[in-house]
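A single protein chain has been removed from this complex, and every other one stays in its place.
All chains are identified by letter, namely A, B and C, in their written order; residue positions are counted from 1 within each chain.
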Amino acid sequence: MELLKRILYILFYPGLLYCFVGGLVLAGIDRKLLARMQKRVGPPIWQPFYDFFKLLGKETIVPRNAAKRAFLAAPVIGLISLITVSLFIPVFKFSPFSTYADLIVVIYLLTIPAVALIVGGSASGSPYAGVGISREMVAIISYELPMVISLLAIAKKVGLELNNGIMTFSLSQIVEYQAQNGPLFTKLSMIPAFIAMLLVIPCKVGSLPFDIAEAEIEICEGPLVEYSGAPLAIFKLNHAIKMLVMTSLFVTLFLSGSGTGILAVDAILQFILSIVVVFFSITILKAITARLRVEQTLRFYWTYPTALALLSLILVYFGL
Amino acid sequence: MTQHLPILAIITLFIGAFIVALIKEKNEVLRNTVVLIATFMSFIFTLMMYKPIIGEGNIITYWMGNWEPVQNWAIGIGLEVDQLSLFFGLFISLSIVLSALYSFKYIEKETGKDKYYVLFLMMSASVMGFIFTGDLFNMYVMIEIMTFASVALTAFRNNKPEAVEAGFKYIAIGSIGSSLILLATVIIYAQFHTLNLAQIAGELHNNYTITTLFALALMVVGYAVKVFAVPTHFVAPDAYMTAPSSISMLFSGIVNKAAVYGILRVLYVVYQSMNLPSVQFMLIFWGTVTMFIGVTMALAQHDFKRLLAFHSISQIGYVITGIGLATALGITGGLYHALNHTLFKGLLFLCAGAVYYATGTTDLDKLGGLAKRMPQTALIFIIGAFSISGIPPFNGFVSKWIIYQASYEAGYAPVTIIALIVSVMTLASFIKVAQSAFFGQLPKEFKNVEEVPLSMRVPMWIMAILCIVGGIFPSSFTKYLITPAANAVMNSAKYVEVMMGPEFASKFYNNLGNAPVIDYKLAGYWQPIAWLILFGILLLAFTLVALLGGFNPKHFSYSDEEDAKYDVFYSGESAEFSHVGGSDLFWGLKYQFRHYFDLMHKIHNGVVNDYALSVVLTAAVVLLYVFTFVR
Amino acid sequence: MFEKLIQKGLEKSAWLYHLNTGSCNGCDIELVSVITPRYDAERFGFKIAGSPRHADIIVVSGPITSQSRDRLIRTLAQVPEPKVVVSLGSCPRSCNVFNGSYCVEGPLDKYAPIDVSIAGCPPKPEAIMAGLVRAVEILKEKRRAMK
């Protein structure tokens, strides 16, 4: 019975189906909100589904000097690791596999899709992809610092109460802490980390102000330049699921609590909160800013969000 | 029989060296077999020691010429192998066997092959000797043989001027380090009139005088020179770059591990100074600085082996930080990372050797697109690169993760932050190598490059599999290998007890034999097997859905003849050769930190006297620090 | 299994790749104005793709100058099937006023069959959108033929 429930979790709720549908719907909502902000009608919410199935129908061309196996395996590896990450993220006290991984593991699993995109791009052998990779890697370095500091702050904050002083990296303990004394962003010391993490999401997902790796105009979609057909469909799906996973991780870290206990209601609540977070972190930035250069991104992330995260770390050490 | 295993493990290698020197050029196959037998025998003997030492938990001692200590006074040279030295001995002898197997084919094109094997066996014998010895002066002798053998091996390709130059630099700096160690040994001998580690540890038990502290400082700096910790690291890139890859694998695999063992043995067992916060802080600070400077310099390199050399320095920084934490989790993390580093760094150096063997150059600006011609080496490189940068299913992730957790639990938050950023930069530099050497476009001159012969690929595959296994079964690795070693480090009283006879240690130590229990929840949260099962199920589900959807890979249109459709998209231009790689990657990072990189460029100026000056300055600073803070 | 969905997908989300072979940029700014809020082609799923590998509809504007001739041929070859070539304005159709000049290499149908041609110099954004909608039908027919 337990195994059957586990298989059900893997294939349906937090696993394959939910990621596919939830990710694409979230991407559709993001595109629709962006269009509305630019006073235009914008595509329907299920437009990403059309894009996905159209790309499935297209012919897949493998360029001659591409390393064929790596070129074709990269998107699948990225997709599967993204779905495994979404299995580990607890949803208001419900977490199918929470005993198998915690914060550091989730953060490191989230680097696999980025590395898969990089290996796929470099395996395609195109100079545009080469430039795209170098930008993507600098983007990873730039957002890693503030993200890590804010996570350490959360770990220390939750650890002080629940784990008798030693920090804790376990996500279920973080959720339990928020169940006892309210979502984390209401705590004074956590507000800077909240803002820092909110700023990290667009760069991690690669949305407009920081999509320097996949800049359509300058380097023709960077690492994705040589992809067409099914692998490109999977990479676009990865992009959407990454948005879903990052925002639901953000919701779990800052906005979760005891929840209603019924799985379905919790799931919907989590999804709605993810939409709100997507709106505030990705869509607004996409609507009002232009694309930054690579070293401006690095300078931006290593100054403002890092300072905010350090501030919250210090506040936590002062026991606020 | 178990009594004689340690000396047998060392002597087989020395005898092998002697026989190979006799064979000279006459018979190649015979020489190779002798080398293989010697290294394999030493590995077997080390393996045979596993059961008595880690299985039953006792310590093997062996007195040369069985000069037993008389009235608690050790006269003869004693070998002592406890769990810690066996732990180091195991993976060192394994990498010696693999490197020997690799170099049969790799050295074929070079001249003076028998000299190579003599030096190879001398170096490995001296490292094994250094690990198993329990005598201070014997440690110095082994360090000396190791230094001279590695200097000669660095300059093995004497037709290349930079090899000879690197050899000269290495001997200059190496001998400063050795003389510091010799000076410290002499001072300790003058103080305690004995050279046996256990007896010194007994007398040194919390009665530090100024002279012993002086000896401590010199010893630490001497081993730091051997381990290439930052201020003394300038020689390492030149030495690793010009030495043959099978040897630079040994440099980064066993030579600096032996030096790490030296630091552990001296600071922990002999001086029992690990739980002094000042010593801990010194090691942690030194490790973090080494970590950061090593990786930032590696990002700026555009030679494959030089980049790997700087990475060895930065990974050793991890090991030193792990050990410096002196908590149970910290030492476990440090030791586990030492093991993992030998595995994945050895693997990467062998890949560099394979690239050199196939193309004749390791300059990243000239290489490109080798994955199409050398698929297995590319795959092995990817495994190595992912495990060094700590991507989850591989072994680098587990040990780095333990170090993060340990350093954060010990209250060093900045160290954890720097460690995580260094790990991301390691990933960046290996993405740079992957893009410039293995992926991207194949230059014309490497059109018909062939995959390396099987005898070179076998050791690479063995190490790659070990990297994966190390990442998937971390709990079994720690239970059978690392926890006993960490226990041995934390509880040095037993080391003294066994060596010097029953009641000798009880005079000095009040709690005998009970090591602080190591309560670490290593894999409390992270069971890689469960994660991999999830990954497998999802992969299965995905392929099922894909096949159901009428998707089959044969539809991929791929062709090899000249057809514009399959050319890479150049916005219309004809697809001429334009490979993005080497130094034109990570412009953003280099531009943003250009002042830092210019400063580093000025410091690493290649002048030997500056290097020697930096070693002496480190010695002065450490001396000052030890005198003022260590009590 | 996905065939019906792929057909719907092709209809509802065709990506354009704009290929300027020496145009006077009249048609180019008209094409770009198609995705501005006033005309908003994105509500039909049209999006300008960055690389020909991602494209379904190739919009060619400008008489094929001798410089852009072999680049045109190469880029058209690199677009995956099913693809549709749309000529924007009079120039690709018949080299317009530049007909017979020393550097113009003749209309587009010398190099690729034109599926839809949108007349007008420059054509109005609504005309471009009607043309693109027509092109999407041809795309679906080509996909059915390809199956």
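Following the convention adopted for this analysis, a contact is a pair of C-beta atoms (placed from the backbone, for glycine too) under 8 Å apart; a residue touches a chain by one contact, two chains touch by 3 or more.
One rule holds in what follows: contacts and distances are computed from a predicted model.
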item: Chain left out of the displayed complex - its UniProt protein name, from "Cytochrome c oxidase subunit 1", "Heme exporter protein C", "Carbon monoxide-induced hydrogenase iron-sulfur protein CooX" or "Oxidoreductase"; value: "Carbon monoxide-induced hydrogenase iron-sulfur protein CooX"
item: Touching partners, among the displayed chains, of the absent chain; value: A, C
item: Full-complex contact with the absent chain, from C:31, C:48, C:79 or C:118; value: C:118
item: Touching residue (missing chain; options A:38, A:181 or A:303); value: A:38
item: Contact footprint on chain A, counting only the chain that is left out; value: 33, 35-42, 284, 287-288
item: Positions on chain C contacted by the hidden chain, ascending; value: 37-40, 43, 90, 93-97, 99, 115-121, 123-124, 126-127, 129-131, 133-134, 138
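Please note the rule applied: only the chains that are shown with their structure count from here on.
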item: Of A-C and B-C, pair with higher C-beta contact tally; value: A-C
item: Junction residues of chain C, two or more chains touched; value: 2, 51, 53, 78
item: Chain B residues counted as touching two or more neighbouring chains; value: 549, 565, 567, 569, 571
item: Touch list for chain C against partner chain B, complex; value: 1-3, 51-53, 68, 70-75, 77-78
item: Chain A residues touching chain B - in the complex, by the definition given at the top; value: 7, 10-11, 15-16, 56, 59-70, 72, 76, 79-81, 83-84, 87, 97, 99-102, 104-105, 108-109, 111-112, 115, 118-119, 122-131, 133-135, 137-138, 140-141, 144-145, 148-149, 152, 155-156, 166-167, 169-170, 220, 225-226, 230, 293-295, 297-299, 302, 313, 317
item: Chain B residues within the chain C interface of the complex; value: 548-550, 563-565, 567, 569, 571-574
